[in-house]
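Every protein chain except one is present and positioned as in the full complex.
Chain IDs A and B follow the sequence of writing; residue 1 opens each chain.
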Amino acid sequence: MAQDEKFMSPKQQFLFIIQAQIGVGVLSIPYKLSETAKGGGGISVIMAGIITQIIILMMWALMRKFPGRNLFQICLQLAGPIVGRMLIICYIGYFLFLGANIMLSAIEVLSRWILQETPKWVLLGLFSIMTFYLAREKLTVLARFYSLASGLFIPLIIFVSYGLTQAHIEYMFPIMETGFWNILRGTKDTTNSMYGFEVFLIIFPFIDASDKQKLFIISMSNLFVTLFYTFVVCTCLMVFTSDQLRIIPEPVIYLVKSLNFYIFDRADIIFLSIWSITLVCSIVSYCYSASIGLSVLFKQKNHRSFAPYVQIAIYFIALLPITPITIHHFDQMAEFAAYLFIATIPAVLMIVSLFVKRKAGRTV
Amino acid sequence: MKRIFDGLLLFIIIALTTGCWDHEYLKDMNLAYSIAFDLTKDHKIKQTVELIIPPETEQSATKNEIHTATGFSTRGASNELRNRVRGNMRVIKNGVQLIGKSLAINGLDAPMDVNFRDPKNPTSNVRMLIADKEAGDIVNQKKIGELKIGEFLTSKITSLENMSLFYPPETMDTVFHSLKDPGQDFALPLIGMEGDEVAAKGVALFHDQYYSGMLDTEQSILLVLLKGKTGGNARFTKTIDIGSTDSSRSELSYNVGKKKIKRTFKVNVANNGDVHVTLNIKLRAILEEYTGTHLLDDKAIARLNQELSSMMTSDAKDVIRELQKAKCDIFGVGRKLIAYHNPIWKQKNWKEDYQKVHFHTNVQVSIIDTGITQ
Partner (left out) sequence: MKPSSQTIFSTVDQNITYIQDALFHTDDLKIRHHFYKDMPAALVYLESLVDPILVERNIIAPLRLKEADNLSELFTTMHLEVHERLEDGIQGLMQGYCLYFVKGKPVFYTLTAPANYDRSITEPENEAIIRGAHNGFIENLTVNLFLLRQQISVPDLTVKYFNIGNTAPRRVAMIYMHNLTEQELVQKVEKRLKSISLDAIMSAGFIQELIEDNPHSIFPQHLNTERPDHTGAYLMDGHVVMMLEGDPTALIVPVSFFAFYQTPDDYNNRWMIASFVRFIRLLSFITAFQLPAFYIAIVSFHSDVLPIQLFFTVQGSLTRVPYPPLMEAMLLELIFEFLREAGLRLPSRVGQTIGIVGGLVIGDAIVKAGFVSYTMIIVVAMTAISSFLIPSNEMSSAIRILRFPLMIAASLFGFIGISFGLTILFIHLCKLESFGKPYLFPVAPLKMKNFKDAFMRFPIWRIRKKADGSPK
């Protein structure tokens, strides 16, 4: 039984990745796409999903070479103690940064829509307490909470689906209005809402399944997320005209707000309250990854004691940007950091691992 | 766990030291239920607001107060108003928004901006109305019979919607969609004072964001039917000559709103770039009143159908003429062009070209029920 405790089931992995991936980004994808892809937003999202899938394949190829090891241990093994440590530190920085970025966007949305006067540091504090409380737990507890929180997608999807009653399919046409190139550019904007699947690099050894099964499941999660995003984007494109989308930064919330539920008004408040719980999951994934990184770095068995430092770091990073411009810069930095840490470094590691394997084979 | 208690302690400390930021106690709110905007002569905005005052004891009814203020913008007028009314005036449960014709002619974008910008302002349930003269005058009635003016207006609108005078309901949201859609215009209910009574005058047609014309009540119903919608009832009364020999003109009332309307709406582009719109509706009517002496046998009904169809077709053409005169693209012809004939759309200057659209309209009426007598 002690064995069981360490691992999570494939079902949990599925929900885990979904929860980690679906973050604050989806609320504003349609807005971002309105600049570039317009009616073809749905296609952009699907393409982003495909790109994500390619990266996932690459990560999987890397991970299966090192059974029972997570990203940090692989770094150490492949790059040697010094470079490896530096890599780990970079990764920890990246996780901290992305966690802070999500938290920041989350409270930005909240303070725009519900709590206009509540100071930022308080909201950040709230989120920090929530994430800290979860991030210091063992992975199975995380998995349990994630699967529990996945139930919240049901009301969220219902809320958004209800928007379909106001949909005019003509708003979406013509799909290829802006041409293929712009749809590709839209893909770039969408990809950074897809982040989160990189926790796969950390949790990979803790899943109770064969390598192939793991790949299948993470692909299914990615498929689900892509479809969910496509659904949301298409709904928004059908409900709002492109002129409207251009002036509404969070069309999903706006959509929910404009719905009439008869038994209660202002559905957006309820929507956001539920949404903020699922957001916690996204942030926790990064906190957890960062504290695992620290525990590998300091050769500790338990990540528990590092969680507070991680949380404090995230809190203060998120407190830094104040004006919308700095927040925007923050977003862009996160985007580029993600290119480097999600795509480039794992790719390099994979190539190195191929080389190392061959060398090892030769010596034997 | 201990951490929970620490967290709670933190909570309480925060609560005691800094108070609550977004706290807004329900008790302290004074709700504006209906708001009227007018344009004054010196191009300021005059805002007339009906405030609902909660009753002193539980069982008694709410009361209302009317206040007026002017300012350079909607929000400006609100701020001015806040100086005068008691307590905290909020519009979070706004039910009706009236706009005077003079302001509507100058465009809706500016006075409505604040509604969309502040998340606390409701949009989904707010009915928009246009007053044919001063909107403030209507709100200033304060009470109509037993009902407070805001209540009266909302229930009035709902019943008019039920009579298909305006349908589907135009709320702040739908107006927002249409305002921001180059290929779709909208029409809002037009009301006005008739002596002491508030009466529906028809619909106000809008082009882009500007008031550009109106239809009378009968035409409004037809417009709703042309949109393929019905609010449940759509009654017409026509004087019709059915007799073959004697000049027996009789009154005929029928309801076409009970049954589903079959509508064909096609937008075609001819080779020369002309836009042709085919708009046919098939109405199924239920006869509700017939004052003639002639027995309504099959033959007579066939004749009636023919007669009514041609009458309503010509009425419909009138309606469309009015719409085109007002440049009001209420059927979303432009939207169809954007979606399906995008290159053509890009060549067009829709403001001018809408009037050049060729409408081919046909209304078919068939009486399917004559009630329990023939």
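We take it that contacts are C-beta pairs under 8 Å (C-beta built on N, C-alpha and C of every residue); 3 or more make two chains touch, one makes a residue touch a chain.
What you see is a predicted model; the values in this text were computed from it and never measured.
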Checklist line | Residue touching the undisplayed chain, where the options are B:Asp22, B:Asp113, B:Asp274 or B:Glu289 | finding: B:Asp22
Next item on the list: Taking the full complex into account, find the residue in A:Leu57, A:Leu148, A:Ile169 or A:Ile312 that is in contact with the omitted chain.
Entry: A:Leu148
Notebook entry, point to check: Which residue among B:Ala36, B:Ile52, B:Ile99 or B:Ile149 touches the omitted chain?
Noted result: B:Ile52
Next item on the list: From the listed residues A:Lys32, A:Lys214, A:Arg266 or A:His303, report the one that touches the chain absent from this view.
Entry: A:Arg266
Next item on the list: Write the list of chain B residues that the hidden chain touches.
Entry: 1-2, 4, 7-8, 11-12, 14-15, 20, 22-27, 29, 31, 33, 52, 54-58, 62, 92-93, 95, 120, 122, 125
Checklist line | Hidden partner chain, residues of chain A it touches | finding: 1, 5, 8-9, 11-12, 15, 110, 114-115, 118, 123, 126, 129-130, 133-134, 137, 140-141, 143-145, 147-149, 151, 262-266, 269-270, 272-274, 276-277, 280
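One rule holds for everything that comes next: only the chains that are shown with their structure count from here on.
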Next item on the list: Would you mind pulling out the distance in Å between where the CA atoms of chain A average out and where those of chain B do?
Entry: 43
Margin query: Please output the residues of chain B touching chain A within their complex, sorted ascending.
Written below: 3, 7, 10, 14, 18, 21-22, 93, 119, 122-125, 173, 176-177, 180-182, 184, 332, 335-336, 338-340, 342
Checklist line | Footprint of chain B on chain A - complex, ascending | finding: 112-119, 122, 125, 129, 133, 166, 168, 170-174, 177, 240-241, 243-244, 247, 257-260, 265-266, 268
